[in-house]
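Here the complex is missing one protein chain, while the rest keep their positions.
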Amino acid sequence: MTKPLLDVEDLRVRFHLRTGTVEAVRGVSFQLGRERLGIVGESGSGKSQTGRAILGLTPPPGEVTAKRLAFDGIDLLTASNRTLRTLRGGRISMVMQDPKYSLNPVMTIGEQIIEAYQAHAKAGRNEARDKALAMLEAVKMRDPGRVFALYPHEVSGGMGQRAMIAMMLVTDPDLLIADEPTSALDVTVSMEVLRILDELVTERGMGLIFISHDLKLVSSFCDRVLVMYAGRVVEELEAKNLREAQHPYTQGLMRCLPTLVDDVRPLPTLNRDPAWAL
Amino acid sequence: MVSAVMNGGGGHGSALRSFLKKVAQFVIVLATTLLGLVAVTFFIGRVVPIDPVIAVVGDRAPAHVYERVRTELGLDRPLIEQFVIYVKKAATGDFGNSVLTTNPVMTDIINVFPATLELATLGTLIGVLIGIPLGVLAAVKRGTLIDQFVRVLGLVGYSVPIFWLGLMGLLLFYAKLGWVAGPGRIDVTYSYLYTPVTGIVLLDTAMQGQWDAFWDAVSHVILPACLLGYFSLAYISRMTRSFMLNELAQEYVIAARVKGLSEMRVIWRHALRNAAVPLVTVIALSYANLLEGSVLTETVFAWPGLGQYITNSLQNADMNAVLGGTLVIGTVFVLLNLVSDLLYRLLDPRTR
Partner (left out) sequence: MAGAPLAEQPAGLRAWLLSPEPHSRWQARLGRFYLGWRAFSRNPLAVVGLGIVILLILLAIFADVIAPYSPVAGGDLRTQRLLPPSETFWFGTDDQARDIFSRVVYGSRITLFVVVLVALIATPIGLLVGTVSGYLGGWVDTVLMRITDIFLAFPRLVLALAFVAALGPGIENAIIAIAITSWPPYARIARAETLMIRNSDFIAAVKLQGASTPRIIMGHVVPLCISSLIVRVTLDMAGIILTAAGLGFLGLGAQPPMPEWGAMVATGRNYLIDQWWVAAMPGLAIFVVSLGFNLLGDGLRDVLDPKAAK
């Protein structure tokens, strides 16, 4: 019986603003092994903040509390900054939404990957360079040597996202958080990126938290799904059992998805029950 | 040859063409701006209510002398022709002779300019070395005491009259505390110990090993340089803070933290690296501002630079000198703006 990779119990993220306190995450609990967990929700549901809280990167007016927040047995709430920094990038990584903004515009792609590697491995420049090139190959870049020397604005969205994946996986982390990794990409490009992500996660036996607003996508990619609404988890189930969803919000979401088979007119919309937000 | 370039399809041909086009545009803008500067000074020169002929010959000159000088000065030609002649002369650096010193204005300017450069350079150096770290600190520790302090520093820098602050500085550090030397560039007793080569006293005395003179020069330059330095750092720290706040809010900074980099590295290698692009422009502009600030500073400190030259000439109604000096400063301003533009393009890989 191995201990879970990630153990989250009653996670709360509060923002103390001048106009009052906003609770973005209100008591989220789950456990994660080396499996794929999807977190689905709309904007403002708290899914991104959950991911940031795990990494300890909640932006400043925010406060994170939990009954338990542990990674591989290490208590993330009481860990020192140094420990957290070793974990970040080294054992827990995050792929962000838009490579146009999440890659440093004045550093070449290769430099950024090398930087990520050298932050966690005592390696010389040549070894780091080789690792970076190998990683670029692993994400199926057609000409790794050329891309290595390019700046982020010189590559397309799909290439940029693959570069981001390369940068975040070069250190061989145990857990990857993917925060809307394909939301900024075209459909065909995002299929490609997902395929690569799929391969790498399976190959390396990593845990994955896939955060998205796309229920269909998450259900096809992940083993388990958490549905979040207004900061709470309203439903947790196996991806293959989505049709048996109990909570009216999830049922509503499933009903809104157009299908090729049925012809439901008008297309149903979601009727929000204020009770869900309590 | 042009058609060959135009027909040489795709890649290289069109890249070269667009580059040449950019260069051409750039040159045209520069030329028209400089031409405009010359036009403004020409216009100012013509607005003078004093008769320039009388300024040369005096008001008791006989008619034929007056006419002769008038023809010499080209004032009998139509205005357009006068303007063209003026432009041609300006292009070669001929601004006429100074009524006061009877030297060609350009010679005078070349003599006094290094002194102003010295002040502006030292001031900008202080501004950069102190201003940038302060600005970064204020941005990183936003809302804390140090942030407030930097903002107050900036606010005072924008509000205090430079000539008054200079005088108060002299009062405190020279008269009351005796820490620095008074007005002037170097004590008279030392000025014979070295030969002016570069026009910059600090360099000349150091190169010639005249250390007593060197330290005296330092003691003279430190107060005006710090004065200009303060204005520079008020501006630079405020802009640095603003740019850094902008960068620290970006996604790539979060990504850098995700990678587990130390906060120092995130601030300096990521945020500041990006903020440096507009910051370099700010530094060039600050240098230009200091050239303007030195006009009043030099008056307060009796510093023999271009600023003092212009104000002295002004008080002696020496229009050639005033206009020549104004044109030189204006040109340097334009060139500095240009340099800052170029630096921006060089540093930001997105604009290359």
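We call the chains A and B, going by the order they appear; numbering starts again at 1 in every chain.
The rule is simple: a contact is a pair of C-beta atoms (placed from the backbone, for glycine too) under 8 Å apart; a residue touches a chain by one contact, two chains touch by 3 or more.
This one's a predicted model, so the numbers in the text were calculated from it and none came from an experiment.
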Contact footprint on subunit B, counting only the chain that is left out: 32-33, 36-37, 39-41, 44-45, 47-49, 155-156, 158-164, 167-168, 170-171, 175, 245, 288-289, 291-292, 295-296, 299-300, 310-311, 314-315, 317, 319, 322-323, 326, 329-330, 333-334, 337
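What we mean here is this: only the chains that are shown with their structure count from here on.
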Length of the line joining the C-alpha centres of subunit A and subunit B, rounded to whole Å: 51
Complex interface listing, subunit A residues touching subunit B: 55, 57, 85-90, 93-94, 96-98, 101-107, 115-116, 119-120, 151, 153, 164, 167-168
Interface residues, subunit B side, partner subunit A - complex: 250-252, 254-262, 270, 273-274, 277, 347-350
